[in-house]
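This is the structure, below, for whatever I ask next.
Every protein chain of the complex appears in place save one, which is left out.
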Amino acid sequence: MSAASLPAGEPRAIPTAFAIAEALRIAMASDPDVILMGEDVAGGGLRPEGTEEIGGIMSVTRGLVGQFPDRVLDTPISEMGILGAAVGAAVTGLRPVIELMFIDFLGTCLDPLLNQASKFRYMFGGKARVPLTVRTVTGAGLQAAAQHSQSLYWMTAGIPGLKTVIPSNAADAKGLLLAAIRCDDPVVFCEPKGILFVASDVPEGDYEVPIGRAKVVRRGSDVSLVGMGATVGMALAAAADLERDGVSAEVLDLRSLAPLDEDAILETLGRTGRLVVVDEATPRCSIASDVAALCVDRGFDLLNAPVRRVTAAMCPVPFTRVLEEAYMPSPARIVEAARALL
Amino acid sequence: MSAASLPAGEPRAIPTAFAIAEALRIAMASDPDVILMGEDVAGGGLRPEGTEEIGGIMSVTRGLVGQFPDRVLDTPISEMGILGAAVGAAVTGLRPVIELMFIDFLGTCLDPLLNQASKFRYMFGGKARVPLTVRTVTGAGLQAAAQHSQSLYWMTAGIPGLKTVIPSNAADAKGLLLAAIRCDDPVVFCEPKGILFVASDVPEGDYEVPIGRAKVVRRGSDVSLVGMGATVGMALAAAADLERDGVSAEVLDLRSLAPLDEDAILETLGRTGRLVVVDEATPRCSIASDVAALCVDRGFDLLNAPVRRVTAAMCPVPFTRVLEEAYMPSPARIVEAARALL
Amino acid sequence: MTRPPTTEVLQVAYRTMRTIRSFEEALVALVTQGRLGGFLHTYVGQEAIAAAVCAHLGEHDHVASTHRGHGHCIAKGVDVRGMMAELFGRRTGTCGGRGGSMHIADLGKGMLGANGIVGAGIPLATGAALTAKLKRTGGVAVAFFGDGASNQGAFHESLNMAANWSLPAVYVCENNGWGEFTPTAFVVPVKDIAERARAYAMHALIADGMDFFDVYAQAGEAIARARGGAGPSLLECKTYRFLGHYVGDPLVYRAKHEADDWIRHRDPLRLFEARVTREGLLTESNLRAIDVDVAALVADAVARAQDAPFPDAGELLHGVFATSDAEGAR
Partner (left out) sequence: MTRPPTTEVLQVAYRTMRTIRSFEEALVALVTQGRLGGFLHTYVGQEAIAAAVCAHLGEHDHVASTHRGHGHCIAKGVDVRGMMAELFGRRTGTCGGRGGSMHIADLGKGMLGANGIVGAGIPLATGAALTAKLKRTGGVAVAFFGDGASNQGAFHESLNMAANWSLPAVYVCENNGWGEFTPTAFVVPVKDIAERARAYAMHALIADGMDFFDVYAQAGEAIARARGGAGPSLLECKTYRFLGHYVGDPLVYRAKHEADDWIRHRDPLRLFEARVTREGLLTESNLRAIDVDVAALVADAVARAQDAPFPDAGELLHGVFATSDAEGAR
C-alpha cells in the first residue's frame, strides 16, 4: 500500500529525530508486519515503577514499545545476529526495521547485508522479497572520535541489491523512511548526526519520498553543488555565500545514494557546466567519486571545468575539535572549490 | 630489513600461487616474527601416516608447516577472531600473515580491519605499528557464484589507514607480498582467481615490489587502458586487438589500489588524452570511479574524451557461465570502450 | 517422547535418503566427465539427518542450510529436476541458473537457501523463528550447520537471541568430524558441541547421525518443544562426510581407513535398510521399488537439465530489485 497519494497534513517545524519517530509510528500503525529491533530500542521490557525506556541511543524509538508492545524488540549487543535474523524474518513475512546504533558498527555485521539481504532476490532467481530497513546514524561533528563518526554509506551503496538513502532535512527523513520501510528491497537509511537534532517543517500524516530521486533544493546557473545528508546544508550555506559575490549556485540533494539519480546530476551539470560534489565520507571509493566519474563519462560534453570533490580527509576521524573541523567538509571549503572553477 | 637491493635470481615461469608460496617461505625464513594463520593453512597439525596437509583451499601454504612448525597456525572458522587476534599480535611484536580464504568473507570480519588495524596508528597519536598482511582470493570466472566471486577490494581500499595491493602476474605477486609482509602498516594482498594458476617469469631470491607504484606494462599513444589484477591481462589482450586496427594503446597496471599512484595515472593520461579504466569489481564506489574522478579533477586539462569504466555489472555474481561471462569485464568490452573514444 | 515413525514416514524417509545419495552420485559422475562446473559439496553419508529432521516439518516450517545443502533441499521438498537444472546453470533451474549449488533456495517450500558463508544460515533460521513466533504461525525454524560453523560468532549470537526470546527454533549441528581439511578436534576444545548450549541455558540433545531412528526421535523431541512454545534446542548429530569436502577434493589429508570404517560400518542407508527389514517395517521390495523410482527421477533430471536452455545474457540485470523501476539502476 503506497501512501504517496494520501493527503499529508500541515507542516510543523520538528527535529529530524522526531520526524523519524513519526514515520516509525505511522509505519507500525499501518502495517502489523512492521517490527523494530535494536539495542535499547525498548529498553528492557517491563520496567520498575518510576522508570522509562530511553528509546535507543538517540531516543528516537522512545514511547513506541508502549504503543506496540510485541513489536519493539530489545536485542543483545549482537549486530550480526540481529541483522541476520532480520533478513530471515524479512523473507518469511515480517517487515523488520533495525536500529544499527552507528554505521561504524557495520564492521560487526556486514555479512547479512553484503552476502544475504542484497543477494537473495537475484541469486534465488528473482523470487525472494527482502523488505528490510536498517536505520543507522552517520557522520562526524560531535567529537565522537574515530569509531563513532564515520560516513560509511559508500560501503552499502557499493553493494548491488542494496539501496541506501540519506535525508538532508526532517521532512525528507520522514518520507524517505516510510518509503524505505514499505519497499520490498533492503534499504539502508542513514541518519546524519548533523541533521538529527535540527528542526525543519514536516507535514503531518502519511507520505512517502520516492527512493532514487534527487531534488534540486536551490536553483542556480553558474555552478552545481551536489550534496547528500548533512552536506546539503553546507552546500546551501556555501551557495548563500557565493551569491554575495554574484555567483549563482544550484544545489542538488541526492537523497538516494543507491540507486543514484544520474539524470538529475546530468541535468544540473547541463544547466551550469560546473560541478562540486560534497560528501561527508572519505574520498576513496566514494559517492563523490561516482558523481565525478559520471560527469566525465555521460556528462563529458557538458563539462566546462574540472569536477571537484569536497570530502572528509583520508584519515580516521580525529577526536579533538580543531582536527575534526579540519577533517570535515565545510561551507568555506565548498566556496573555495566552487570559486576555483569559475 | 629491506631486501629490495638483494640480487634477485634468474627468472623461471611458475604459477602465481607458487610465487606467493615462495614469498611466504622467504619472509618466514628471513624474519622469525612472521607467522601464518588461517583455515586449513596447516591442516590439523600432527597427521596420521600417509596423509598430507592440503595447505589452504588454494594449496598455497602446502609444505610450510613442515618447515616452520610453530609458525603456521590452523584456525577455527572464526574470521572475526582470527583477524582481531592478528591485530593484537601485530601490535605486540609478531608480523602476522592471515589467509582470508575469499574476500567475500570480509562480511564476517570487517571490524578488525575497519576500526582496529587501520585506525590504531592514527588514533593512538601516531604511535602504533600494525605490521599485518591479509592475503585473500578475489574475482569471478570459476562459477563460484555470488558469495565466492566478488572483487571487494574497493571496500578495503576505501578505508583510510589500510593499504590494498593486487598483482597482475606472478613476479609482482612475489615482490608485492614480500613488501606487504615487511610493511609496518596493515596491507590487504589480493590474489585474483584469474591469475592464480597462470604461470609467468618469476625471479628467484628475495626482492620487493614497492607498494604505491603503478607500472606501465605496455607503451602506447592513442589511448590508456588502466587495469588492476586480472584486468591487466584483459587490457593487454585488448591492446593487441586494437593494434591490429592501428590503435596504439598504453596499459598501466595499478598494482597498488591504496595508496593510488595518481601521478602514474595522470602521466599516462597526459601521453594519450584518452582513458579507459578496467575493474573486475562492481561499478559503484569503485577504484574505477576513483580513477575517472582523478582524471576529471587533476587531469581535466589532459582529457580529449570521456573516461570510460569497464567493470563488472551492478548485480550479484551469477552462477551460470553465460551470465558470469556477461557480468565480467572482457577484452572485447575494453576494445569497444576504447574505440568509442577515438 | 517422539512416537516411532509410521510406515509412511519411513517410506518417505528412505526415498529422501536414496534421492540425495543418487542425486549426488550423479553429480560426482558428471563432474568427472567434465559436464558440470562450480563448487559442489556433497552430503553423502549424512542423509539420515536431513531426512529425519525434515520428517517432522511441514511447508510452513523453515529450514536454513549450508554450502553442503543438496540434502536439506531435497528433504525439504525442493524439486530435484529444478535442482539439477540449477547445477547445469539452466533457465529451468530452481534459481534460473543464477544461484548454483551453494544458493539453491525455494522459499515456497520453506527452504531459505543453501549458503556459501559458513554460519550465515543460523541467524536466518533465527529470524524465521521470530516470524513464526510473532505471527503465531505455529511454524518452527531449523538451522542446519556443521561442527566448523559452531566456531562462528553468528552461532553464538543467534543461539543467545533464540534462548532470550524462547523462539521456536532448532539448531541442528551436523558434526562430521571435519571442517574442510582440518579435524574438528583441532579447532573445537569440547568433546560435544551440544555442550555449547549451556552458554545459553538452552536444551541440548545428541543423536547418532547415522541412525535415522535416533535422529528422528531426538529431532522430534526438539521440534515438538519448539512448536509447543518451550523454546529452542541444540541438537548435535554425530556423522561423517563420506566423500571429499568438495567434488574434486584429492583427500590427501584424511587417513583412508578412517573413511573406510565409517563407510563400511556406518552407512546411514544401509543401517536403515537393515533395521527396517529386520523389524519388518518395510520390505526389501518396498525399498527396491523406491530405488528404481529414484534412479529414474535422477536420470530424467539430468536428461532434462542438459537439454534445457541457458538464460539469455540480456537478462543479466533482471531481478536485482523487487521494485522493477530500479532494475539495473546504479
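In this document, chain identifiers A, B and C correspond to the written order of the chains, with residue numbering beginning at 1 in each.
As a working rule, a contact is a pair of C-beta atoms (placed from the backbone, for glycine too) under 8 Å apart; a residue touches a chain by one contact, two chains touch by 3 or more.
These figures come from a predicted structure and were not determined experimentally.
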Contact partner of the left-out chain, one of B:Gly38, B:Gly55, B:Gly107 or B:Gly161: B:Gly161
Absent-chain contact - pick from C:Asn115, C:Asn151 or C:Gln218: C:Asn151
Contact with the hidden chain (one of B:Ala90, B:Ala239 or B:Val322): B:Ala90
Residue in contact with the excluded chain [from A:Gln67, A:Asn304 or A:Thr320]: A:Thr320
Absent chain, residues of subunit C that touch it: 151-157, 160, 163-164, 186-190, 195-196, 198-202
In subunit A, positions touching the absent partner: 39-40, 43-45, 47-54, 57, 74-78, 80-81, 104-105, 107-108, 142-148, 283-284, 313-316, 318-323, 325-327
Sites on subunit B contacted by the missing partner chain, in the whole complex: 33, 35, 70-71, 73, 75-76, 78, 80-94, 96, 111-112, 115-116, 119-130, 160-161, 163, 183-185, 211-212, 258-260, 262, 290
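Everything below uses one rule, namely that only the chains that are shown with their structure count from here on.
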Chain whose average C-alpha position is farthest from subunit B's own: C
Centre-to-centre distance between subunit C and subunit B (centres being mean Cα positions), rounded to whole Å: 35
Distance from the mean Cα position of subunit B to that of subunit A, given in whole angstrom: 31
Sites on subunit A at which at least two other chains make contact: 80, 111-112, 115, 119, 122-123, 160-161, 258, 260, 290
Multi-partner residues of subunit C (at least 2 other chains): 93, 95, 97-99, 103, 115-117, 153-154, 320, 329-330
